[in-house]
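Excerpt of the complex: some chains, original placement.
Naming follows writing order (A and B), and every chain is counted from residue 1.
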Amino acid sequence: MNDIKRIETNQRMSRVVCYAGLVFVGGQVANDRSENIQGQTRQVLAKIDGWLAQAGIDKTRILSAQIWVKDIENDFAGMNEVWDAWAPEGAAPTRATVQALLGTPDTLVEIAITAAGSPTAE
Amino acid sequence: MNDIKRIETNQRMSRVVCYAGLVFVGGQVANDRSENIQGQTRQVLAKIDGWLAQAGIDKTRILSAQIWVKDIENDFAGMNEVWDAWAPEGAAPTRATVQALLGTPDTLVEIAITAAGSPTAE
């Protein structure tokens, strides 16, 4: 089964799974949830950067992103402000953003992504 | 990085991303949001047809669809009526439909899909 590579696996989930040139990063949330939408979005994107690095790639390889915001009316603009500054110029992924209650009441944003594996590793 | 092809990319997102024989189309919503669920669903599916055409494929190549409906109790049947008429006979994708508040209050439906790339292009 060496064709599937899993990173930080516990009994419930893996943080990253790599297969067939694809890299799946599960839903990421902020650790410090006392922060506002900008702060939480920054934390989430920093986590994603870290997981991508562990998979040997970076954010220019992201294909698709799913974003959940707890309060889309009030926090959509704040999330987008941080996202737009972070997204790599000319290499933004497809995206879908919807409102959803998340794992804990103080979680304001969660992001999961699918990326392309390293072009040199294949 | 020519292994990833992005269509209509701005600083926030691409409308379509193609990689490794897969075609990702981000969440699509209706432009004219004064329309009801049937009208908005028709607009969304027409947009998806257009993006697929830009990727050199059509709806018979869709693998998986994620559908968000703002009011699933009242609009699930109306969305399905338009979807069922549009879905290609014998080639419908997997699907998951859930309720979610979307980017603007008058958005009644949003659909994102993953498709298979052109069999001749690979």
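Keep in mind that, in the parts below, a contact is a pair of C-beta atoms (placed from the backbone, for glycine too) under 8 Å apart; a residue touches a chain by one contact, two chains touch by 3 or more.
A quick note: this is a predicted structure, and the numbers were derived from the prediction, not measured.
Complete-complex copy count for the single protein sequence, taken from this structure file and not limited to the 2 chains in place, is 3.
Please note the rule applied: only the chains that are shown with their structure count from here on.
With centres set at the average Cα position, the gap from chain A to chain B is 21 Å.
Every residue of chain A that touches chain B in the complex is listed here, in rising order: 20-22, 60-61, 63-65, 72-73, 76, 80, 83-84, 87, 89-100, 114, 116, 119. Within the complex, the chain B residues that touch chain A are 1, 3-4, 6, 9-17, 19-20, 22, 24-27, 66, 68, 100-103, 105, 110, 112, 114.
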